[in-house]
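To keep things clear, I will list the structure first and then write my remarks on it.
Every protein chain except one is present and positioned as in the full complex.
Letters A and B name the chains as they come in the text, with residue numbers starting at 1 for each one.
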Amino acid sequence: MDDASATAPEPVRDGISTTGPERNWPNNSWWVAAHGSEVTDKPILRWILEMPVALYRSEAGVVSALHNRCPHRWAPLHLGHVEGADLVCPYHGFQFAPSGQCVRVPSQATTPPAIRVRAFPAVERYGFVWIWTGEVEKADPNLIPADLAYLSDPAWHTVWGYKSVNGNYMQIKENVLDLTHFAFLHKNSLQVSGWDRAPEVEMGDGRVGYVQVHDMEPLAPVYAVPAGKPIGKLANRTTRGTQLSPGAHHAEVAIHEPAPEDGGLAHFSLRMVHLTTPVSIARSHYYWAMARDHGEPFDVEATRGMADIVFGEDIAMVEATQQMARCAIDHDQAVEFSVSADQAAIQGRRLVQAMVNAERAG
Amino acid sequence: MDDASATAPEPVRDGISTTGPERNWPNNSWWVAAHGSEVTDKPILRWILEMPVALYRSEAGVVSALHNRCPHRWAPLHLGHVEGADLVCPYHGFQFAPSGQCVRVPSQATTPPAIRVRAFPAVERYGFVWIWTGEVEKADPNLIPADLAYLSDPAWHTVWGYKSVNGNYMQIKENVLDLTHFAFLHKNSLQVSGWDRAPEVEMGDGRVGYVQVHDMEPLAPVYAVPAGKPIGKLANRTTRGTQLSPGAHHAEVAIHEPAPEDGGLAHFSLRMVHLTTPVSIARSHYYWAMARDHGEPFDVEATRGMADIVFGEDIAMVEATQQMARCAIDHDQAVEFSVSADQAAIQGRRLVQAMVNAERAG
Partner (left out) sequence: MDDASATAPEPVRDGISTTGPERNWPNNSWWVAAHGSEVTDKPILRWILEMPVALYRSEAGVVSALHNRCPHRWAPLHLGHVEGADLVCPYHGFQFAPSGQCVRVPSQATTPPAIRVRAFPAVERYGFVWIWTGEVEKADPNLIPADLAYLSDPAWHTVWGYKSVNGNYMQIKENVLDLTHFAFLHKNSLQVSGWDRAPEVEMGDGRVGYVQVHDMEPLAPVYAVPAGKPIGKLANRTTRGTQLSPGAHHAEVAIHEPAPEDGGLAHFSLRMVHLTTPVSIARSHYYWAMARDHGEPFDVEATRGMADIVFGEDIAMVEATQQMARCAIDHDQAVEFSVSADQAAIQGRRLVQAMVNAERAG
């Protein structure tokens, strides 16, 4: 697992961020900033949407998120320490409440009320810490997709991981909205067959999804082994994926085996969650989770190992693509040609861009 | 030997290449992209004139060069695989013919004819792979300098090598057009004397050359040892060098020893080829070759070792100069003062600049 605290943007150039015109994320959204287990009373730094954010857990166990720059002399607050519910600056000891308000300046008796730092609404849910980067009055926790509740449901076995990606977050999102790449990029690692046509696309409620039914295809090891099935046995497979929000995508592979062995499973599912958070236009945090409703005893290491290989192939492709784009003199003239299989990804991109445009217009 | 596939430009800044106004290379030219032995059925990436190029050899042995960006989702084609004469994208399996035309989209039955990638004319000659980066209709293979035919002539012993250079390609070209630096930069490594005056300069036919005759100077080890001569023996030395094209320079040291030992050589020659290809304004590929018409048995390792030391000194100087230029606040105000010995280099620069200007005007 990569170190999320080390994932930072490149320096802003000449005082001008590149993300003015290029920004392709909405600010009014919940983004995963960390896994809950990463946030303790020792503060950590996470770069989110090109902003440094200090995350810490109070003595009472509550997670807070403050802009990581002391308004006095810009020291990084995450190098300080927690005192009760507050965060104390490491440089001159200015103390900040979870609201962002400075409550103590040690070198003088009074604390000017103007000294405050931006506080980000933070919610710990489904095992992850979500922060809201837009207008505070719009930070409704109900916007965190409830579809992910199974991540904290004991009926499901869940594994999570993190990858630091040198690529734009939408590249990761688009990758999981078009699975025809399985036949080439994951040919050897997944050996899942049947990707010779485009899926059905479903839209609505600010979401886009695809569904693809494969009738009586051989079970790949990734599906067969955890379910105690023979590799290569024929089964019906329904793959669905949904872009839930700019920061969250989930997918399910539901398998129906019409003629199970004695005592064998007829129905079982594998779910995947992709939580992508922009660090900058060219870097992203990528938290993933996998969940199964079967597999006793559950083989955590095998599931994590498989995710590392397969998601590693995705990331390598995203990063190589990004590298091509950034270094080529003619990248401005480059045109994308889309085919039928790109329909869901194109709609996903449009949904997010519409949110960005609305924020710009508003 | 450095890894040519790892030599890439720095990221384009803020979407704007620096080479607009600064570009000092013509597009209508043949450039060495690789040594022939480097190009196999496992595709490789070479950055040429700030463009990523995928090079591969078909099953029939023919070398092709395609722009290394799939027009679908920009995946780097060099990570794909060769199928017959075609290159298959590693991401979704789009298949491209040597002409650049897409001939297969695996997720659908039809292939839109608009899906194509730029193909670069490629020729394998004198052991190297040359590609043409300009207008295709002007790509005449006869423009590859025939003077280099000795590189594949069995009467000559040839050694080649590669260096990745953090400097502009013209710095390397100008370095080999003024050998008076031998007396200082290569003082210890070459010990070749007589550099106390400027050479004669010869122009014509889009080329510039110099010739310098040294009468009865002591033979340095680099000349004496491979020819079986005593070090320090007096001989006549004629050094000629010619800028053949923007990408190619060759030089010859022809030695005449008026009073050879019994059975010893009276005449023998060493030739050097400098093949320089821009990666970006600040980086270059540098393929070199050395050839001798003498030296049985031919000591390949000694020749390569000598080249590594001497060309290494040149590259270190080019890179240190480049570093000074790039970091200094006042580099815009810097003026160059030239002396007599710079005449050939100045003419060489003018010839190339005239080609660049003509392309811009046309």
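One rule holds in what follows: a residue touches a chain if its C-beta (ideal position, glycine included) is under 8 Å from a C-beta of that chain, and two chains touch if they have at least 3 such contacts.
What you see is a predicted model; the values in this text were computed from it and never measured.
A.B. asks: Given the contact definition stated above, which residue among B:123, B:143, B:203 or B:341 touches the chain not shown here?
C.D. replies: B:341
A.B. asks: Hey, which of A:36, A:93 or A:228 is the one touching the hidden chain?
C.D. replies: Selected residue, touching the omitted chain: A:93.
A.B. asks: Of A:36, A:76, A:161 or A:221, which one is in contact with the hidden chain?
C.D. replies: A:76
A.B. asks: When the complex is taken as a whole, what residues of subunit A touch the one chain not shown?
C.D. replies: Listed in rising order, the touching residues are 8-15, 17, 19, 47, 49-52, 68-69, 71-76, 79, 88-93, 105-108, 112, 114-115.
A.B. asks: To test your reading of the contact rule: which positions on subunit B touch the chain that is missing from view?
C.D. replies: 13, 16, 18, 174, 178, 180-181, 183-185, 195-198, 317, 320-321, 323-332, 334-342
As a convention for this text, only the chains that are shown with their structure count from here on.
A.B. asks: Quick one: subunit A and subunit B, Cα centre-to-centre, how many Å?
C.D. replies: 46
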